[in-house]
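Let's look at chain A:
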Amino acid sequence: MSEALSRSLDRISRVRGVRGSLFVAADDGLAVAQLLMEGVNGKTVAAFAASLTRKVSGAAGATGAGRVRFVQMQCEDGTLLVALAGELLVVALADAGVNIGLARLEMMRAAETAL
Partner candidate 1 sequence: MTTTTVVEAWTEQPLVRFVGQSSARIVVVMTPAGQVLAQHGFTRAVDLMSAAALGAAIMASSGALAQQVGESTFGALYHAGQRHGIHLAACNTPRGRLIVLTVFGRETSIGLVQVFFEEFVIALRQAAPVEEPRGPVLPADFENELNSSLATLFRR
Partner candidate 2 sequence: MSLVNFTTREITCKIVYYGPGRSGKTTNLQYIYGQVPDDRRGRMVSLATQTDRTLFFDFLPLELGSISGFTTKFQLYTVPGQVYYNATRKLVLQGADGVVFVADSQIRQLDENLESLQNLHQNVLEHGIDIRTLPMVMQFNKQDLPRELILAPQELDDALNFRGAQTLSADALHGQGVFETLKAISAEVLRKLSESSATARRG
């Protein structure tokens, strides 16, 4: 894992409630770099995050809302966050009560580093 990517993931993972963070190749849905807690299946998260982003981008395009920058999927027991960085996605899987603002901040920073 490159140092820059590693540092980015580290910062994201320090946000309380984040259980896993990944850089994912948007086209393939494959994790390029990851930092995960026990029990988090990086492969599955990567694949579905990429798929979700693709669908959301399609919806944004169709509604004339422009390019997607950030995706937040809020569920009962957790949150999936995706920041778009060109051909890469910055993905975080977190508890339902995570500080979204803080997580998003770190993720957008990571996205800029990756670009």
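Picked so that all candidates are chains of the complex that A comes from, given by their letters.
Everything that follows uses one rule, which is that a residue touches a chain if its C-beta (ideal position, glycine included) is under 8 Å from a C-beta of that chain, and two chains touch if they have at least 3 such contacts; residues count from 1.
This is a predicted model, so every value here is computed, not measured.
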(Q) Please state which of the candidates 1 or 2 is in contact with chain A in this complex. (A) 1
**Q.** Residue ranges of chain A in contact with candidate 1 within the complex
**A.** 24, 27-30, 43-44, 46-48, 50-51, 54
